[in-house]
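Omission of a single protein chain aside, the complex is shown with its protein chains in their original locations.
Let's look at chain A:
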């Protein structure tokens, strides 16, 4: 038997179903890989070896009993530490929640379990999903398997690094402004943000409620679609969940794998081309990717989305505003850490000391930003205006999708940067999400698919689709993938 950690999720499911390898053996192989690799990478905040072994055993028993297995039964998955896992520590990479064990599973985690996947553990991230590099984790940065001195993207950097370094074949992340796609791009993995409301937020520790979206990481488009299909679908515990059938993403990925995009219209956004700050190597890889899409039969159309340049500033008002309210509950009263409760400090003082000690610098920065943006006298000028921009960007997308089926762009303006090189300048960090944020404001799905290397580091192609047409991006992504050599880091 070859090293199973080299197999795709679809292949793993196949060998488990056929009995070529047991789910237990597969789990041990990945646990062993984590043991060997994660000391250098720090992708995991918590490895649930016992839970993984028990889940794998259950799959093997089900198979032995002749029960039908789901398409991902026995396949290991790593889960971003922002999703609640019953009885398993969940910290959102914050000191604030050190030691907290949730009494319930997030809906997406519940669905992972129901599908017979094997959860390996919880992955590192920027604290409360605020960041683009995973440097803002309270538990140390995650390193990029392509170059350990570089970031794996963020905020879901633990999930991207785990998949890139074959410590897990699949992982879950969340995407609020690009937190799945950007780490996907800089680690050479596939990262998909489903339609907002297409995957349940129940059990996601909220950062920005109107934008947060859980989604998959994988090493290829089909695997991402398989995981997408497992976690997606209406959830009555999330009021913003869309009560419609899941778009046929797996079928679309298989269709795309034929490599034929005849009849597909692909839009390139003029305003993105004019944006400054993108690395030449990224632009070169992207231009080539667009050319390739044309060769696959797609019609490439240049169009204008005039409000896209306002997406980034609008995002940095909406997301902090919502986070300032969402994170208010972390006060040391009910769970997590409590600081300064010495019998002398007042309740207000204990709350303040707890928040002072429990939150890291980026979280504090955004809470302060958001508190200000919602303040009386400013709320209309900031939060209100940002909401208007959101509406205008939605109109840009709607108009664009009357002309084309999908839009494409680079996923991120630059490849993985050196750890420490952007933490001093928040705005430089925020620029990482320049191309990804518009889809979040619109609510539509978008995927990042590897499109080559620039100076030896992976570059991602972003494919954006209309809301609830997640299938389109998988089809285009899978077709594009047929033209690419799989990107595998040296490690």
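Going forward, a residue touches a chain if its C-beta (ideal position, glycine included) is under 8 Å from a C-beta of that chain, and two chains touch if they have at least 3 such contacts; residues count from 1.
Keep this in mind: contacts and distances are computed from a predicted model.
Taken from the listed names "NADH-quinone oxidoreductase subunit E", "Aspartyl/glutamyl-tRNA(Asn/Gln) amidotransferase subunit B", "ATP synthase subunit c" or "DNA repair protein RecO", the protein name that UniProt assigns to the chain not shown is "Aspartyl/glutamyl-tRNA(Asn/Gln) amidotransferase subunit B". Only one residue in the set A:255, A:288, A:325 or A:345 touches the chain that does not appear here, and it is A:325. Residue A:204 is the one among A:21, A:180 or A:204 that touches the chain not shown.
Only one of A:239, A:262 or A:485 touches the chain withheld from this view, namely A:239.
Among A:7, A:29, A:52 or A:83, only A:83 touches the chain that is left out of the view.
One chain of the complex is left out; on chain A, the residues touching it are 83-84, 90, 92, 97, 100, 102-104, 106, 201-206, 208-210, 236-240, 321-322, 324-325, 328-331, 333-335, 343, 347-348, 351, 371, 374-376, 379, 383.
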